[in-house]
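Missing here is one protein chain; the remaining ones are kept as they sit in the complex.
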Amino acid sequence: MSSLKANALSAFLIKYGILIAFLVICILLSIATPFFFTSQNILIVLRQVSINGILAIGVTFVIITGGIDLSLGSVLALTGVVAAGFAHPDTYPLIVPIGLALMTGLIIGAANGFIITLGKVAPFIVTLGMMTIARGLALVWSGGRPVTNLSPAFNYIGGGDFLFIPVPILLFLLVIILSGVTLKYTRIGRYIYAVGGNEEAARASGIRVNRVKLFAYILCGLLAGLAGVVLAARINTGQPNAGIAYELDAIAAVVIGGTSLMGGRGSIMGTVIGVLIIGVINNGLDLLNVSSYYQQIVKGVIIIGAVLLDRRGG
Amino acid sequence: MDFLLQAENISKSFPGVRALNNVQLQVKKGTVHALMGENGAGKSTLMKILVGMYRPDEGSIYFKGQSVHFKSVHDAIQSGITMIHQELLPFPDLSVAENIFMGNEPRGIFPGWINLSKRNRDAKELLERLGLKIAVNQRMGGLSIAETQMVEIARALSNKAELIIMDEPTSALSDKETSILFDIIRELKREGISIIYISHKMDEILHIADTITVMRDGEWIGTYPATEVSQDKLISFIVGRELNTIFERRNHKLGDELFSVSNLDGAKFKGISFSVRSGEVLGIAGLMGAGRTEVVNAIFGLEQITAGTIKVKGRPVKISAPNDAIGCGIGLITEDRKRTGLVLSATVKDNMSLASLKKISRGPFIKKRKEVEVARREVRRFAIKTPSVNQVINYLSGGNQQKVVMAKVLLNDPDIIMLDEPTRGIDIGAKAEIYKLINELAAMGKAIIVISSELPEVLGLSDRILVMREGRIQAELTANEATQEKIMQYAMNTTGYNYQ
Partner (left out) sequence: MKVNTVYLLLFAGLLFFSCNQGAKKGEDGQIVIGASMLSLQSEFVVNVKDAMEAYAREKGIRLIVSDAQRTADKQVQQIEALISQKVDAIILNPCEVEASSPAVEKAKAAGIPLINVNSETTAVPDGFVGSHDEESGEIAMEEIARRLGGKGNIVIMDGYMGQAAQIKRAIGAKKILEKYPGIKVLAEQTAEWDRAKAMSLMENWIQSYGNQLNAVFAHNDEMGMGALQALEQAGLKDKVVVVSIDAIADALQAVKAGRLDATVYQDAKGEGEGAVEMAIKMAKHEPIEKTSVFIPFQLVTRDNVDAFLK
């Protein structure tokens, strides 16, 4: 039966379309430049994507509940300068800057979540407001200047290796595993899908919808805090103007990865592949020395193309 | 050839499901052609192919003698085929006239302008032609379901439809509204318009249809003149076996009082008091909008209660969210499975376990193997037709979806079970299975509350019947004293009426 064969093919594409797109991009880049497919370059790409990756995983949770978080980039900057402020050499033990940054991210996420659920305000509006609030807080905290002179122990988080693997990559991996398990194997993970898929039905099934949403926004803020620490450690400064428009890269990665902006559908693995696609494109275009102007066009075309290929089956 | 529409050897597959297999359908001009079959028999798929929503894998369609290949709903409408969906899709904030001419507005003097006076005049003419008293500038959202449906028919006429497909047009209509609809259908026939009429209601079909086509499991079973088949014969064609009796009377003793409410007030009801005993089925009858759904929703914590008490096993309980109700051993099978019953994007298994995940978890983790086991068990128990428990539920037929909703609620093992219109839009075979299940649950000592707009169903199932009107309980009748006439009398506050 030809129709059955076509069905099998479309089912295959639905499941693996985006992975195929990723592999195609990788193969094309390997042919185009000898510098792409080397172990060193692969490590570099992974290290570069780890920050966007951690952000994207956080916002995946929010998007599956049917929400959005536009405050990510600003939260990244805020938590970065907060961490940097406590990370000067010979001041506090390492746990203090990390703990405070994560706590800051968590509080911002909780604020987003509470206003969205209890205040019944659209996530787009709340997080848009929080975007400028967090940016303002970052500028106030840092006085508009980069916070520099950070301890080597802190910088190790962004630039160090552990067992020959860069620390940011290890952190990214840890986040992938923990969040993947949470989404796939725990009740809260299932509830997140249910709330995004049909909030009314979830409520009628006895799920406390507001708590589930709150969890997603808090986790998203917390991970933005972690990304802020990694970024500050990577560039050895807390930059109040870092991370502008990073939320868009993160959301793009999530959508490329097959998560529906309407909620109810998506996966961590999809997001990881989305993040890798963006990372590989950035890296490859630099390796090929494509002009800055054309890079932007090429990037946009590839993003839309990848999603189109993914939707083919659907 | 005097056939308006001929569909030949139509086949269609979806991932994992063969929905149609060599199906045919021939509709004569100016006739009502009924299409019958259980949910999942392929009726909806066939109709979606006729109106261009799906394209067939195989087969051909001839309309007015011409071979047609509709690429979109728009194509079909242009050619003269319009479908009126079971779930009506109007624009509630626009006027009746705007709805009728949506996408087909009379042109004004400039490109892109609408000739408003012509539009309103034409709309008024169409409504009058159908004998309707609806103001054309009224807001669509303010109309009743029946009126909305009439407007949809007017809309079809505005598109010069020659074939109108009606999917379960009477599922939300009262008997009186139904008879108005039938008058309109007869008028349309007289004008030479053909109707494909999909319904599960046997008496209606025998009343209005000229020809009946029966489908089962994606296959064409037969086409019969309405005058030559009996109701029993039709049922046997539809389910593929003889169906003896739909309702079995139970024969067991009632136990202690399990559940009671007293003087409940809410936004749409007032002073509601009743009790249910173990093993008892309490029916709640009434017209649409009588406040029945609001009462059970409020008991379940989906709507607010402003006064009154709820007692479970004699003890007062506080319910402010569904979670509390579930904790008290109450289960609700909601009225609208697509809106409040199911997560349509999730699988059969995920939907089934959603309300009872705590039972199959260790700490925060779901026991995945156990979950699949439970889901498979329930699929067998309820005879749910699905290729696998991992099938996305959106692809299942209405009856099978409804069974999943029931399985979900029952997995929490509730003592008090409330069912709101449990058989709406479900075929007769699935209905019988659900009735049997309700009886079994009662026999197990559960307290059961059933809301239904179908009087035979309420009468057949209930030990006791409450009749509601305008947010209040009007009467309480025992199974022995209740009749259709009596119930309607209380429900409508009139001295009875005649079904023609």
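Chains: A and B, in written order; residue numbering restarts at 1 for each.
Heads up, the rule we're going with is that a residue touches a chain if its C-beta (ideal position, glycine included) is under 8 Å from a C-beta of that chain, and two chains touch if they have at least 3 such contacts.
Computed from a predicted model, the values in this text were never measured in an experiment.
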item	value
Contact list for the unshown chain, restricted to visible chains	A
Residue of A:33, A:186, A:210 or A:267 in touch with the missing chain, whole complex considered	A:33
Contact with the hidden chain (one of A:129, A:159 or A:180)	A:159
Absent-chain interface as seen on chain A, which is shown	33, 35-36, 38, 40-41, 44, 47-48, 51, 139, 143-146, 148-149, 159, 231, 234-237, 239-242, 282-283, 286-287, 289, 291-293, 295
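In this text, only the chains that are shown with their structure count from here on.
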item	value
Intercentroid distance (Cα basis), chain B paired with chain A, Å	43
Touching residues (chain side chain A, partner chain B) in the complex	1, 3-4, 7, 10-11, 185-188, 190-191, 193-194, 197-198, 200-208, 260, 264-265
Chain A-touching residues of chain B, taken from the complex the two chains share	11, 13-16, 57-58, 300, 302, 321-323, 325-326, 332, 334, 339-346, 350, 353-355, 357-358, 361, 364-366, 368, 408, 412
